[in-house]
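Here the complex is missing one protein chain, while the rest keep their positions.
Letters A and B mark the chains in the order given here, with residues in each chain numbered from 1 onward.
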Amino acid sequence: MTDSVGRVSSRRAIIQGAAAGAVATLLPGTSQAANEPAIGTYPAGSSGDTVFIGITIPRTGTYAVPGEDVLKGYQLAIEHLNAGDPLIRMISPHTSKGVLGKQVTSGVADSGAKPNDAVQNGSRFISQNKAVLITGSVSSAEAVALNKLAQREKVIYLPGISGSNDTTGKDCVRYSFRECFYGQTAAAAIAPVMVKNIGKNKKAAYLVPDYTYGHTVHQSMEQFLKAGGWTTATAQVAPLGAPDYSSYLLNIANSGADVFININFGNDAVQSIKQAQQFGILGKQILSVPYNTPFLARDVGADLMAGVYAATDFWWTLEDRFPLAKQFVAAFEKKFGYKPEWGANAGYMQLAMWADAVERAKSFYPPDIIKAYEAGPEIQSTVGPVRFRGADHQLIRPVIIERGKKKADMKSADDYYEVLEVVPGEGLMQAPDAFGCSLGPAT
Amino acid sequence: MLSWPNFFSQFFNGLALGALLALISSGLTIIYGTLGVLNLAHGAMFMLGGYAGFVAWQHTGSFALAVLAGSLFMVVVGVLIERVVIRNFYRRPHEDQILVTFGIGIVLVELVRLGFGSDTVSIQPPAWAMGVTPLGFLIYPTYRIVVLGIAAAALLVLYFVLYRTRIGMIVRAGIEDSGMVDILGINVNHVFMLVFGIGAMAAGFAGIVNAPVVALTPDAGDTILVETFVVVVIGGVGSFPGAVLGGLIAGEILSLTSMVDPSYSEVMLFAVMTLVLVLRPQGLLGQQGRA
Partner (left out) sequence: MRRSAGWRRWWPEAAAAAGLLIAPFVLPFLGFSPDTVNRIVVWGLFGLGFDLLFGYTGLLSFGQSAFFGTGGFIAAYLLTKNLIASVLLALCIGTIGAAIAGVLVGLIALRRTGIYFAMITVAIAEVFFFVENSPLSDYTGGENGIPGVPAPAFDLGFLKFQVGTGWSMYWFLAACFFVGLVIARRIVASPVGAILVAIRDNPQRVQALGHSTGAYKLVIFVIAAAYAGFAGGLLGVLQGYMPPDAFTFDTSGQLVIQTVIGGTGTLFGPLAGAAVWLYLRDFLQGPMGLGNAWRLGLGLIFVLLVCFLRRGIIGGIRQLFARPPAPAPEETPIALAAPTLVSVGPAARRRVPENGHSGPILQAQGLTKRYGGLLANRDITFSVEEGELRGVIGPNGAGKSTFFKMLTCEVPPTSGTIRFHGHDITGRGVAQVCQLGLTKSYQVNQLFVRLTVRQNVTIAALAERRGMFKPDLLRGLHRVPGLDVQVEQTLALVNLSARADTPVAELAYGEKRRLEIGLALASSPTLLLLDEPLAGMSPRERAETVQLLRNIRRGRTLVIVEHDMDAMFDLAERITVLHEGTLLAEGTPAEIQRNSFVQEAYLGGVAAA
């Protein structure tokens, strides 16, 4: 080993060098990876006083409502990070102010839930703003496309809402980490609850949106309900964004099913449930929404939601169970004037956990951040302790099973659901390679 | 799933859907027949009428008033658009006309999005029309039956106006030969304004009547526009009976094919349209030699 002047070092120099290196790693704010080669937007994106986060989220179109919710979660998190808010320091203990001392700036672009626009937005944030992080999605199509972009550009990407098994399954990448629940865990959690409360050997009618999120959730549900002897009376596959569900709903109404399982998301869920009411389905069949949409209850109305079984990522009444949830709901309601839905929670948690990983890596060098994530330490979250699984970059976290309250039982205007169970995450996860995940290289 | 109850449900559904499509398509076809302009903003007008009715309903709580307000608003909008924009395009090539109505459609959609956001809005049907009606072995939403009735009534009124009144005769003459109508001393400008207004109203009326069934978003007009085209091609451009027949056929195709596989319904519709185009290009009830 030679030092910079080219002379062969003596043993003393080696020890001195090692000591200096060790001191350097312990000093806060030093970029230990100062010798690392440039990769992605490193070091250009983090060489100044600020770092940039690129947010691409649907603000128009079918998924605009959950999209705005996720965006607000991000905005709150960025505010808390920059101020060093106590809440975010509970999740990311090493945070003091900013991320590694740098203030966070951000930009938002509308993807309209279209993967192409999402990729365009992400590319622009990377090439023009030198973003150190790209985040945001409501549709799994966006999330998968951005996964691939992130892996190609070597910039970390965090999905917001993404319910398909594929995002940490066959389309997983080294540069992406998912916080929220998904088809497999939703089905594994809600199926036993449904069997317990509704009964065994029931017939189910499915309304499935025609893309991979819909199909994977459908498959997972059938698989887990089979254990309780349930069968499928009919599975109606509808295109995304269909305005009129009458044909499908007529088939479902005439199918003789006991339970109507609606896998639609976003505005499609709102529409299909309202129309199901028109066809009298909700009177004859119990409704189950295995992947709940933010603000579904508000948009559909408490009358229709009474008795509906749903699986979700977060519900505000968890503030009674988890202290961090209480702080989060309070801070969010103070800033935005309404109680956060699970999209906001997902957005907030993703940025908080990222800050935690960066602080632990002590650098913005992406492979180091990835290693910090993969180390998988326990993190305190708004739904209790959680941790990332290194094999597929999926957060192991509980799934909330809730049931719609009757209007008479609602204690406040937002009190739509009764939380039936908080199902722990460990038992819900599939084997790491069950969905064909093979993470790519970090460099 | 093929079964008699399901078949009848879907058949009935197709009638309701078809009547609505017939109404919207009538508007498009008389606009094209008389003015020679293909109104690519027609879907947006359907949507805009719905929103106008929604605003009226919010303020008055009355469904009937909402329908009235929505329709009147669309007549005004239609007349304004014709007067300000379309009138300058009659002498311009067809493609320019298509482009300008396409642009107007986008502007209307985005204006609504700016004003109302991307959330859905919906209207409650009147109390007497809510709930379900048992029709033998099938139960059907009452309001959809009402929609079928309303659409049929509206079509009858339109028929009456077109075939039994003087102004209707002028419009039909204009469809045949607007130049001749002009030479005969009738103020063609007024006729055109009226026709565009009626066409817009037909679309807007359908939009507001449909709103309790399928909630409105700013993008609601897109699918409607394509389906309307198909109806007009099948029925024959410029033909009111063609629009009615085409609408019913399209409605039945969409509903009946969904018994087998709903995701193929739209494709089946396009397949039928292609078949008509190949075998009988002027449409089922259209006249040979038009466009």
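Details
As a convention for this text, a residue touches a chain if its C-beta (ideal position, glycine included) is under 8 Å from a C-beta of that chain, and two chains touch if they have at least 3 such contacts.
This one's a predicted model, so the numbers in the text were calculated from it and none came from an experiment.
Taking every chain of the complex into account, the absent chain touches A, B. Across A:V51, A:V65 or A:L149, the single residue that touches the chain missing here is A:L149. For the chain missing from the display, the contacting residue among A:G45, A:G98, A:P115 or A:P366 is A:P115, taking the whole complex into account. In the full complex, the hidden chain is touched by chain A at residues 59-60, 107, 109-110, 114-117, 119-120, 123-124, 126-128, 139-141, 144-145, 147-149, 152-153, 166, 171, 210-212, 239-240. Interface with the hidden chain, as seen from chain B, comprises residues 32, 38, 85, 88, 93-96, 98-100, 102-104, 106-107, 110-111, 113-114, 118, 222, 226, 229-230, 232-233, 237, 263, 266-267, 270, 273-274, 277-278, 281, 291.
Everything that follows uses one rule, which is that only the chains that are shown with their structure count from here on.
Here chain B touches chain A in the complex through residues 1, 3, 5-6, 9-10, 13, 17, 113, 117-120, 122, 132, 138-141, 143-144, 213-215, 217, 219-220, 223, 254-255, 258-259, 262-263, 265-266, going by the rule given at the top. Against chain B, the residues of chain A that register as touching in their complex are 59-62, 64-65, 210, 234, 236-239, 241, 243-244, 246-248, 250-251, 253-255, 267, 270-271, 274-275, 278-280, 299.
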